[in-house]
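All protein chains but one are shown at their positions in the complex.
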Amino acid sequence: MDRSRRIVLKGAGATGALAAALAAGLLRPGVAAAAWNKAAFDAKTTADAMKALGYAGAVESKDIQIRAPEIAENGAVVPIDITSNIPGTTSISVFIEKNPFPYTGTFDVSQGALPFVHLRAKIGESSPVRVVVTAGGKHFTAAKEVKVTIGGCGG
Amino acid sequence: MQKSFRAALATCCAVAAATLAHAQTDPTTEDFEKFRAVMEDANPAELWEVKGEQLWKTRRGPKNASLEQCDLGLGPGVVKGAYVQLPRYFADVGTVMDAERRIVHCMVTLQGFSFEEIAKRPFSSGNYTPDPVSIVTFVAAQSRDMKIAVPQSHPKERATWELGKAIFHYRAGPWDFSCATCHGEDGKRIRTQNLPNFTKHDQAPRSFIGWPGYRMTGGVMHSLQWRMNDCFRQQRFPEPGYASDTITALLTYMGVNSNGFVYKGPGIKR
Partner (left out) sequence: MADPMKIRASLQGDVADVRVLMAHPMETGQRKDASGNVVPQHFIQTITAQLNGKPVFGADISQAISRNPVFAFKVKGAKAGDKLSITWIDNKGDKRTDEVVVGGG
């Protein structure tokens, strides 16, 4: 599934004209504000966010590698590397389950990027970092626990 | 909120004083080190390098001049390698200056900025970064991977080192602390932070090589001026004046003790 189709699906609230423009490929992917899935970003649980994204029922997979610290030195900046070994991967989504708004983002790798992303996120308290990979229109998931420590006063 | 922050700090430093633990290579520390390399590979400090370079090259201030004629010790306009040879003696002012102090001196003399104005708000907070902090980040980056070689040939440079050593060991304040209380013995730490022993040659560079630093807490860029000042605040000392002799002396002590090691900054800090 390419990004523009994903955007049309996500942008259910978009006007007909915008949806048509998107479908026709007149707008560059990601540039259309309507693409940003407010319902998913506003969801207070991972389950609700996944539902809003159409990811409900994602299947557990061992082919998703999540590299993140066991214990984060600083919860304000937690480095996360994600690599999908699932053939045909088109997007990688991240949910920090214990954050007030778990859905952290979706990275579109359907148009010539390798199925990899490095990001740095705020993690408010120790939490599973859940990843959903979309490949061939199907959804796969894996998670890794990150512990967040209380800060020191040095630095 | 301010109150609880101070209370937390007090607890934090009381922990440091009372129960400084052995901090050798435990798994947590190793994990931190592993990911610190990831952090250093893409360090937001580079954003301030870019900003600092623009500030260095742009004609600004009442005299509408750039800093490109600023002499950081290697001749007017020479930036490459200057940072690892600071603090040093400057004949034009008859005193020893550290990097940031010299930059501020140039901003005042070449560009006509007011020292008092700069000193009013010298440290980064929130979305505010003082210009000297951006500029010192740019200057420091032009010494990355070069050997630290803080000079001690001039008598005033040696006297400044002696003064820095004395300040480092000077115990005072309501808690009877000195810099050496936390940084004068091996194996101490504050919670998860290992504290280098600055009196030892092999540990001394652990601070010096990583500043100026991007601080993940708050997401701001800080220079050694701030770092020194903050140590005094944590000790409950009266804080030294911005760009003062006290700070230059401490930085001379730390810099000379770090001589021979490779400068790795600007760094990324907890």
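By letter and in written order, the chains are A and B; residue numbering begins at 1 in each of them.
As a working rule, a residue touches a chain if its C-beta (ideal position, glycine included) is under 8 Å from a C-beta of that chain, and two chains touch if they have at least 3 such contacts.
Note that the structure is predicted; figures quoted are calculated from it, not measured.
Novice: The chain left out here touches which displayed chains?
Specialist: It touches the following shown chains in the full complex: A, B.
Novice: Using the touch definition up top, pick the residue from B:42, B:78, B:93 or B:172 that touches the left-out chain.
Specialist: In the full complex, the listed residue that touches the missing chain is B:42.
Novice: Among A:89, A:104 or A:134, which one touches the chain that has been omitted from the display?
Specialist: Reading the full complex, the residue touching the unseen chain is A:104.
Novice: What does the interface between chain A and the hidden chain look like in terms of residue numbers?
Specialist: 3, 28-31, 33, 35-37, 41, 76-78, 96, 99-101, 103-109, 111-114, 116-122
Novice: Since one chain isn't shown, list which residues of chain B touch it in the complete complex.
Specialist: Given the touch definition above, chain B has residues 1-2, 41-44, 46-47, 50-51, 126-127, 214, 216, 219 touching the missing chain.
Please note the rule applied: only the chains that are shown with their structure count from here on.
Novice: At what distance in angstrom does the C-alpha mean of chain B lie from that of chain A?
Specialist: Whole-Å distance between the two chain centres: 38.
Novice: In their complex, what parts of chain A are in touch with chain B?
Specialist: The touching residues are 69-71, 73-74, 76-77, 79, 81, 118, 149-155.
Novice: What residues of chain B sit close enough to touch chain A in their complex?
Specialist: Against chain A, chain B makes touches at 9, 12-13, 16, 28, 31-32, 34-36, 38-39, 42, 189-193, 195, 213, 215-219, 234, 269-270.
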